[in-house]
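What you see is the complex with one protein chain gone and the rest in place.
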Amino acid sequence: MAEAHPVGFQWVMEAKKRGARIIHVDPRFTRTSAVAHQHVPIRVGSDIAFLGGIINHVLQNELDFREYVVSYTNAANIVSDKFQDVDDLDGLFSGFDAESRTYDPTSWQFAQEDDDEDLGRAQADDAGDTAEQRNTASGMQHEAHGMQVGAKPPRDETLQHPMCVFQVLKRHYARYTPEVVEQICGVSQEDFLAVCQAWTENSGRERTTALVYSVGWTQHSVGVQYIRAGAILQLLLGNMGRPGGGIMALRGHASIQGSTDIPTLYNILPGYLPMPNAEKHQTLTDWIDSVRNPGSKGFWANAGAYGINLLKAYWGDAATAENDYCFDYMPRITGDHGTYRTVLDMIDGKVKGYFLLGQNPAVGSAHGRAQRLGMANLDWLVVRDLFEIESATFWKDSPEVATGEIVPEECRTEVFLFPAASHVEKEGTFTQTQRMLQWREKAVEPPGDARSELWFFYHLGRMVRERLAGSTDERDRPLLDLAWDYPLHDEHGSEWGEPSAEDVLKEINGYEIATGRPLSGFGEMKDDGSTLGGCWIYAGVYADGVNQAARRKSRHDQSYVAPEWGWAWPMNRRLLYNRASADPEGRPWSERKAYVWWDEEAGEWTGKDVPDFEKKKAPSYRAPEGSDGVAAIEGIDPFIMQGDGKGALYAPQGLIDGPMPTHYEPVESPFRNLLHGQQGNPTRKEYRRADNPMNPDPREPGAAEVFPYVFTTSRLTEHHTAGAMSRYVEHLAELQPEMFVEVSPQLAEERGLEHMGWCHVVTARSAVEGRVMVTERLRPLRVEGRTVHQVWMPYHWGQGGLVSGDSTNDLFGISLDPNVLIQESKVGTCDVRPGRRPTGPALREYVEGYARRAGVLGDGGNAVVTASAEAQQESAAAQQGEQHSPQQQEDQ
Amino acid sequence: MTGPHSLFGPLDPAPDAGYVDAPSRKGFFTDTSVCIGCKACEVACKEWNDVPENLYEMLGTSYDNSHSLNANQWRHVAFIEQPAGRSSVGLPPSIGDAAPSRDSVDLGMPTLGAAPTDVPDDAKPDFRWLMSSDVCKHCTHAACLDVCPTGSLFRSEFGTVVVQDDICNGCGYCVAACPYGVIDRRRGPEGDPKVGIAQKCTLCYDRLTDNQRPACAQACPTESIQYGDVDELRERASARVATLHEQGVMDARLYGNDPDDGVGGTGAMFLLLDEPEVYGLPPDPVVTTKDLPQMARRAGMAAAAMLAGAAVSFLRRTP
Partner (left out) sequence: MTQTPHKRSLLPWPVLRQLADGDLLGRGRSVRSKRTDDVVPRTTSADRVAHSVCPYCAVGCAQKVFVKDEKVVQIEGNPESPVNRGRLCPKGSASKNLVTSELRQTTVRYRAPYATEWQDLELHTAMEMVADRVLKSRKDSWQDIDEHGRKVRRTMGIASLGGATLDNEENYLIKKLFTAMGAIQIENQARI
């Protein structure tokens, strides 16, 4: 955190000053470790084993916050007795189909009250089609919807029933003993138990512990389950929804939270509404119901209003109740259309045009060679950036030009490099990592022809619409009927003016169509077409006609929660699920940790923040029989977006790869999975192609000799991601001027590496070189009885900029988490050699030599399903749904 | 004893330099125990003071690629990786004897963690990574200022020592005089208007004139660099050392806070976690002009006579 978010880290230092203990778990000793109380070095890719060990410690020693756990989590829910756990099935859960490598989660569901064999409607809705969910990144119900369980599963609040979640969880993690943690993670038992002790002693009524991760955690083939493991632990210890607790994702880009809320992502629409799917969402009702899940609890029950408001915002007057608000105008997704699939499609010649908007995939995305070869096979490419980045110049100076794979005179891609406006040259909002929107004022005009994306896309839309005017082709109606009349500032002449970002923000907030009155919140959204709003969760940012994101009341003039600085979604709540900061009766758990509580006299929730609960719903409220939606949320259900209002220790739906996190080895690992025959995540998304080889499984003969080491990557404080905003800036470039490779003194000795000499790192994809930094900040670990060397590299360089160097992301292949299709780019196996890498065509020969020796030159991969045949059969027997249609072998 | 215009010993420098009702002396307290080595100070300094790039070269001294304080580097963050099994070897015996045992005292600093139980004892590292942002000390007795023949270097009303770019002729006397090796003539880049001119931290003199904090202190994320009245900072520094000692960080010590030291105490003081040499700081700096008065005394009478004569002749020419 000190490395990549130094200013955020001031609050950690503030906490340390006030007595907090700071523990840093990281493969290497960083600037964060330097000021922490304890640094715990860990083997890359073993985090679930580590967290699972702590969960086991909590459960075995009954250190959980029992009252919180019973009331606020699903610990008491009874799981179907058809469920079989990984210990019975060699690392698989029940319901696995080896052919599609997905689960039928039917057996994972909660038991039914009346012992009916059939699942409740809401539960059944998501069972089945998980291969499809994996392709459309919709397993997690579009990243935010939570699971859709029946509102009233049977419960045993004594937590003794053998199939209650608490007991299932306890059995699941029983093998994660300190000895096993030591063997898998390379963490000493002493260090591990110190973490367990600190975490548990600092949790409870009087104290809370915060878990902070940076999004490298998501860049694993089990990335979502990493975070799930953190969530389970924080729920068991009662740290969610409480001040000083929680799980904080340190996101790495100014508005990356905003880019998910108002997404430019293929599978979702603003406010986490699903992009319509050709199969599942043929009608407006299908689409709405898939979100609403009739019968389940919670605020998604109003999805009809959210969806219709978006359609009205898109198509204005053309969207009417009679035409289902132009729902048919929406294009449909049919599978995986993610960025990596798309890049492979470029290589295969299926994509004609590509826009890169402030993004430099030639350096920043995994498998840089594939990225660049894809770009070299387009009709046209538009790059919008501040600088002449590598993704704009691949045709003349990329590594593939050096190897002869891209020949400028033979590369057909037409490239437009548009200069972009910087953050001070345009107005608009960023949403920072705690969901807070902050408005930026425009300070100066952009230089020369530099323009904002707002300008570019507004005018592109205008021009496209002008060209299609008069078209009678039905396919052009969505463009011609589009509500696209934004007022322009006049500085570039009337036709080419800059659109008003504030007017766009008003549309995002939503308003009453008849009067133009801005909505004060999503509760005012109507499903009758009388209101419109572009992103329901942002409704309220323009409440009372005031740009709430532009509020800048000094921190000195308000409480520490600072509700009048900017605006946080939803409804300016700064801490989500904060109803959990009070006990079931609505009283603060302790005076020290008072945050939001029930005021009996006033008959409402109150406190330091906007309560994340219906203001007037008393703690004693119990849902009437048969109720659903918001009415079904009881006074003791803090997790109001979940289908049952409870924090999920166990997730019967929503995850492609299992209801509980379990340790799998990374796709590339020098170790066999100590716990199970199943080596890696069996459901991970893979693209089996000759141009995407993965390093071999450790069981393959010779694998350990060819790629014996583990490598990981991360950021340096002095640089920013793919380098466009730091390598071209003098005052940053000089601070870290060269690509380097950190190795331990022991590895340096083993491989003959000299401090500040050159070395290169090799995988089946590429070889990259850098200066050797020998440091004790990296040190070998003992794992499964052997020594493992870990190598670390920053990934900020490319051939452009004031300082240049090889790009670390060239080393990674493409292999994705099945839930969200994010690549595993924080861990891989490699070789490290002294000296510089070969150049020119010799580089490809050199890398292919490695791939050949490793046996991955052809279709490039190792077996994914490695659980025993017996276990596979048994797991499949629990499958109840239809057989899935086989997917393309290449694309699973 | 120190008298007015003394070249050593405790002194309040601004009144001594002719300022009436001078504001209280301003300075820095750099607490390296909370430094995270982010280098925000280096960058914020360069942005505010238009300091050009220093060098684009990886040095291999941990994460330090700025090398040292110089004309193009007015803040410099040192990174010291102290390896396993470090000891007080090389330090004077008295210090060595006093050094706390690494094994028995919790220093409140992280180690790399106990190694797994099957790793032999001698492979268990005891490691720390020290970081410290260095800067001009703004000495109470500043030799650079004492030797400057042009009056380019001057003592400001805030008690700081500042180069006046419009006066400096680049003679370089100050460069040799600084006991810390801070001040330096700018060598490049070509075309920079200040090439050849002596350059160093001004404690953001211009910002101070309007009650704004120096750029580095304003930016510092963790309050490692604190700006304020020197008297108050000295108290704060002492209190911080006491706190760290209470927490078992027996290595914590102050540097530059003592008005009786060789430079009369500095305007920029430091809390260090090891000997000054470890951070590249001289252990016992002395103002290089300390003996100047004695040397000059013999020439004093003659100089005074010349001075009087010159003054008279100058006055005559004044209308």
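Labels for the chains are A and B, by order of writing; each one numbers its residues from 1.
Basically, a residue touches a chain if its C-beta (ideal position, glycine included) is under 8 Å from a C-beta of that chain, and two chains touch if they have at least 3 such contacts.
Since we're looking at a predicted model, the values are computed, not measured.
**Q** For the full complex, which residue in B:Val43, B:Ile80 or B:Leu130 touches the chain that was left out?
**A** Result: among the candidates, B:Val43 touches the missing chain.
**Q** One chain isn't shown here. Among A:His5, A:Arg43, A:Arg134 or A:Lys593, which residue touches it?
**A** Selected residue, touching the omitted chain: A:His5.
**Q** Looking at the whole complex, which of A:Met436, A:Leu519, A:Val710 or A:Val768 touches the chain that is not displayed?
**A** A:Met436
**Q** Of the residues listed, A:Leu479, A:Ala704 or A:Met756, which one is in contact with the missing chain?
**A** A:Leu479
**Q** Spell out the interface residues on chain B facing the chain that's missing from view.
**A** Touch with the absent chain occurs at residues 4-5, 13-14, 16-23, 38-40, 42-44, 46-48, 145-146, 151-157, 162, 164, 166-167, 204-207, 209-210, 212, 215, 218-221, 307, 310-311, 314-315, 318.
One rule holds for everything that comes next: only the chains that are shown with their structure count from here on.
**Q** Given the complex with chain A, which residues does chain B contribute to the contact?
**A** Against chain A, the touching part of chain B is residues 33-34, 36-40, 42-43, 46-47, 52-58, 60, 62-63, 65-66, 81, 83-84, 108-119, 125, 127-131, 221-223.
**Q** If we count contacts the way the header does, which residues on chain A are in touch with chain B in the complex?
**A** Per the touch definition, chain A meets chain B at residues 2, 6-7, 9-10, 13, 24, 29, 31-41, 182, 186-191, 716-718, 730-738, 740, 755-756, 771, 773, 775-777, 779, 781-782, 785, 802-803.
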